[in-house]
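Take this structure first; my questions come after.
Missing here is one protein chain; the remaining ones are kept as they sit in the complex.
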Amino acid sequence: MPSYVPHTDAEIAEMLAFVGLSSLDELFEAVPPALRLARGLDIAPGLSEPDTLAVMEGLADRNRRAGRELVCFAGGGAYDHEVPATVRRVAFRSEFVTAYTPYQPEVAQGVLQALFEYQTLLCRLTGMEIANASLYDGASACVEAVNLAVAATGRHTVLLSRGVNPNWRQVLGTYAAGTGHEYVTCDLSGGLTEWRDDAEPAALLVQYPNYLGCLEDLAAARAFADRAGAYLLVAFDPVAAGVLRSPGEFGADVVVGEGQPFGTPLSFGGPYLGVFTCKRDHVRRLPGRLVGETVDADGRRSYVTTLRTREQDIRREKASSNVCTNQTLIAVACAVQLAWLGTSGLHELALRCARGTRYARDALLSIDGVEPLVDAPVFREFAVTTPAAPEVIIERIAEEGYLAGIPLSAEYGERGLLLSVTERRTRDEIDAFVAAFEKVIR
Amino acid sequence: MPSYVPHTDAEIAEMLAFVGLSSLDELFEAVPPALRLARGLDIAPGLSEPDTLAVMEGLADRNRRAGRELVCFAGGGAYDHEVPATVRRVAFRSEFVTAYTPYQPEVAQGVLQALFEYQTLLCRLTGMEIANASLYDGASACVEAVNLAVAATGRHTVLLSRGVNPNWRQVLGTYAAGTGHEYVTCDLSGGLTEWRDDAEPAALLVQYPNYLGCLEDLAAARAFADRAGAYLLVAFDPVAAGVLRSPGEFGADVVVGEGQPFGTPLSFGGPYLGVFTCKRDHVRRLPGRLVGETVDADGRRSYVTTLRTREQDIRREKASSNVCTNQTLIAVACAVQLAWLGTSGLHELALRCARGTRYARDALLSIDGVEPLVDAPVFREFAVTTPAAPEVIIERIAEEGYLAGIPLSAEYGERGLLLSVTERRTRDEIDAFVAAFEKVIR
Amino acid sequence: MMPAAAGGKATSAPIMGRDAEPALFELSSPGRRAASFRTTGVPEWSVDELVPVDHRRSQPAPIAELSERDVVGHFTRLSHRQYSVDLGAYPLGSCTMKYNPKLCDDAAALPGLTDVHPAAPAALTQGWLELLARLEQVLCRITGMHAATLQPPAGAAGELTGLLLMRAWHGEHGGQRRKVVIPDSAHGTNPASVTLGAYETVTVPSDERGLVDVAALRERLDEEVAGIMLTNPNTLGLFEEDIAEIAAAVHEVGGLLYYDGANLNAILGVTRPGDMGFDIVHMNLHKTFAVPHGGGGPGAGPVAVSQRLAPYLPGPRPVVGDDGNYRWEDPPKSIGRVHSWHGNALALARAYAYILANGSDGLRRVAEAAVLNANWLRARLRGVYDLPYDRPNMHEFVASTTSLKKEKGLRALDVAKRLLEEGFHAPTVYFPLIVDEALMIEPTETESLQTLEALGDALERIAGGDIDDARHAPRTTPVRRVDEARAARQLIPTWDARE
Partner (left out) sequence: MMPAAAGGKATSAPIMGRDAEPALFELSSPGRRAASFRTTGVPEWSVDELVPVDHRRSQPAPIAELSERDVVGHFTRLSHRQYSVDLGAYPLGSCTMKYNPKLCDDAAALPGLTDVHPAAPAALTQGWLELLARLEQVLCRITGMHAATLQPPAGAAGELTGLLLMRAWHGEHGGQRRKVVIPDSAHGTNPASVTLGAYETVTVPSDERGLVDVAALRERLDEEVAGIMLTNPNTLGLFEEDIAEIAAAVHEVGGLLYYDGANLNAILGVTRPGDMGFDIVHMNLHKTFAVPHGGGGPGAGPVAVSQRLAPYLPGPRPVVGDDGNYRWEDPPKSIGRVHSWHGNALALARAYAYILANGSDGLRRVAEAAVLNANWLRARLRGVYDLPYDRPNMHEFVASTTSLKKEKGLRALDVAKRLLEEGFHAPTVYFPLIVDEALMIEPTETESLQTLEALGDALERIAGGDIDDARHAPRTTPVRRVDEARAARQLIPTWDARE
């Protein structure tokens, strides 16, 4: 096995002597003998580096890779976008990777400035004024958005669109067991949310575009929220910001989302990036870390984590959130990716997703028996109903080298399949996929 | 296509105005019109980054990869060693990769110190006092060693062991057309060089272990050289330094070699690393760059390229060599790899190669019709004669997933095959390879 | 519009100078761009044809407009303004900033792991399911627990998951309870999670030994106590010797024991939370199992539980069938999902590689060396700093400048800043809250004796040094002391918020 412990036997002896002990076991005298493990851990002894890597490669080989082995038409909150070499090489420099949370700003300006830029970029995309330095994922960002709205309004019911990613809704449900929030799920009609009149909702939570890819009517949601005195919380797809009006323009109070599309590979679902942005009024309730600009003792522009009295280490049981470790590195990668895309690149990326989606949707719908699940306009994701069970189609078409999408649960109707098309999909891939689709449903 | 040129149209216009021109074409007024390309370059227009990578991947896919697709038993100057993650991640940090030759030492201490350490490490391995900061490859190091000996002795004949890598001997021959050196090739007998009496050789050049893997008698070579008043030049395998006495201990004047085994993948033959070390007396004739320790204006330990008056940029037609760009980055990787291996790790690496070689050789020789080509003791490479043409065996066994070795040219006898075993080869791989070997020669 | 700044000027790189690095937005020049896209052959519909006008943006979202060269230059220079484990020691107490083996970077970068969609069916992702199932198993064996969930993406998320498990348990066993006990030395996430779990925090004081005051604990235990959250060794680096007694007392009133695994590094292969009587354990893989901290994350905070709590774990979980195939399964009484997908999968893969490489022998070695280092350094600092709890510690210990502050005004903060000049990251300061002017020092096992010696010498120099010197530190860093008060007073949270 490799040893990452540098101590030689001679050094151990010297150190033990210095602390007045005669064996390593004596270090653990404080552990009651009855609790000590007699025969060590019941796991395998260590492996050498090449042996370890061989085990890991063996496992990796048992997955079908998106791209080379499985052309990916699945989305649903995890998208197969290009990650350019620049992002991979620069964002994962070891200074960013092996740093701790920037507690000593004098030697952490690198991470702090990158986060400040990330915050700015995300605000520009969402049309908000404040962004935190990341949460865990799309789901946790939704949870925190609801927590904020509940704390701010003193109400505890939330109108939850069925168009919100079902996994995220599940997480909201799990956490509600603690917080006691109540969710009133509002159904979709023709792909768009129908808000249910509830006496006093704290907030409306809507996804834009929603889980079925449809462009929700945010203006209507805002109006509804205003009437109810509720917050409008929008879970948005940051790629869509390349062509869609920002939730901020529609008057959202809090805009959250999943930042994975910018610089993070599919990664079997994590680590991803919880995006959280809001209006400036809400800054005292902001969960997690916030970086602000300031100056140093010599008057030089500097960055530091600020308004820390919201945070758990200072405010403890009264903190606005329990978040400590977040997803900083993924936020840095997101900032690098956005810098690389640039203004026109982001627009083009979004446009290319929309074009591929249109092309694939039209082609699929030309197959007999494949029907649109809903008719509302979509952006880069769409739902169809299939003549066979989607699970079966997915299984069969995998043999042809495609990941056909994600089966929709019964809440969206029968035999629903959700597909997504990113800028990576070529016309040839789409054509061949559609041909294979036609074949397997026969 | 991606554009690595940052200039916007507005900036180009502004810049043209500043220099008093009205079009980009005018920049090239000095080029006689008759010489200007009328229709641009006759190559394809640029591709986007993903498209470029796709072309490169397409090409890469048409090679059979050592390791995963082709278990490698080939050596002959290019060895399939483990390159640990540490080396790949640290040696190829962009500061090392994108730096120029350290002309401004104040901002190049990183490369300079790494080279100083490389020089020290190589001297420790070879038993010499001076190492340069690298040459191109094993062949060019041999060329420079001969040049040094010829310049120092004023003689021009070199006794060249047939045990020296044939590719390197070819390069020596090519360059001799310029320098006018004469090579007298000395045959092997039982795998070891028989030095031919030549009136006044400038040097003997011998490889240790030699191309057939055999341990040459360096003491005898030294004695022969002494009698003839010649230099002893040794091309050595740096991995062997883990268990073999250093050429320096045997009294070599110049020790050269191929540094690829330390930290450089097979890479289809390059970039590799020309190792060049010699006794201190020869430092004024040293080819290429040399880093020395010194102090800065504040007395701090510093490093700088030194004795630069040997070099081409200063001495021009009287320079000791024409080398300018060398293989610095590969030398840095070599230093990192050696630091990672450490004293005991290098020993173990060499021992593991020798063990695998012994095991594979014994097993292969147990096959009917496979005979040892020579009997001299070997280290981590060995030659056999095969019942079928080695080219045919190699072709057939490739289908089973093995690279069987390198066919030996007729100068070493009929149907000779050279095999090498590194620390990466497992007993199972060797057993399966031997079984496949037996199968394909039937 | 401001003219764009120079992307190729390096005065902000500490090797060249001490200027501020321009903001990304200052480097922007209209019309510049690095991005390029794959040729797809998809029809080039215009945005008007694709997006209804009500939804369409009138102007592209302003990002920044840079060349690839300037993007790379900017972030490379920023990386040179950032301290990290790879540059030197990071003795932050409670954070276990050990060296992160490069091997694990490679393991987590395997395309067969990175390029897998989380919603792909189990049949196409058997490698991942097996990896996760195996990791659950080894984590259970390391902690002495029965079953685990890998979903929580960080320690705090693990805590909340654990508290929700507590709720679920009590809900089915005698009804809900109101309170959760935590020691006064606990990490801030503990009380914050307790609140999110809809419990009330009851604090139990530490005694003069620095351990849970068992008598005081007994006073607080009643039928309203859902459980207790402890870390052992505790935040002072001391092993809670009375843990068996504590466990019995809590169990007696029907409470559950929650183990905050942030300090697990100290006891790997020595003892296990399960053996101590804990019911729920979270682990910080970004501490104990060398997942790099990434400047603040991502980490991973799996939760392991005893048999009786296993049915409540979040799902889906990977399980293996008789045919050797893996599939997803929800535990029968699952509290539900706590992550969008399956947790921070690549961080989990790194940790698994780390555990494989170390194995039973290596992990025990980790604990031994971590504890040895901390004890050596405490002994080294005796007589130099106050040691409020000067007794054998585990992987970390707490020193204090109380006397030095009285004597000459040297505060923990000054020590922290001066230490930067000495080539070391600062320890954790002012935590735990129960120690005045606390310096919480955790060397970790990957630092050598020589590094500890240098650190000890530096800390001694600082203690004996000029107070003015300390007050003005650091002077060698890219920026000097940063005005934190101003940052809060005149909040500038984005580039666009500058006047």
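Letters A, B and C mark the chains as written, and numbering starts fresh at 1 in each.
Criterion: contacts are C-beta pairs under 8 Å (C-beta built on N, C-alpha and C of every residue); 3 or more make two chains touch, one makes a residue touch a chain.
Here the structure is a predicted model, which means the values were calculated and not measured.
Considering the whole complex, the hidden chain is in touch with A, B, C. Of the listed positions B:G67, B:G369 or B:G413, the one in contact with the omitted chain in the full complex is B:G67.
Between the chain not shown and the residues B:V234, B:V275 or B:V323, the one that touches is B:V323.
Although one chain is not drawn, its touching partners on chain A can still be listed: residues 1-6, 8-11, 47-51, 54, 84-86, 88-90, 94, 107. In the full complex, the hidden chain is touched by chain C at residues 3-19, 27, 29, 32, 67-70, 72-73, 76-77, 80-84, 86-89, 99, 101-102, 420-424, 446-451, 453-455, 476-478.
One rule holds for everything that comes next: only the chains that are shown with their structure count from here on.
Rounded to whole angstrom, the centroid-to-centroid distance between chain B and chain C, based on C-alpha atoms, equals 45 Å.
Separating the CA-averaged centres of chain A and chain B is a span of 47 Å. Each chain gets a centre from the mean of its Cα atoms; for chain A and chain C, those two points are 19 Å apart.
Among the residues of chain A, those in touch with two or more other chains are 49, 82, 84, 89, 93-94, 424. The set of chain C residues that touch two or more partner chains comprises 31-35, 37-39, 66, 68, 72, 76, 101, 103, 105-106.
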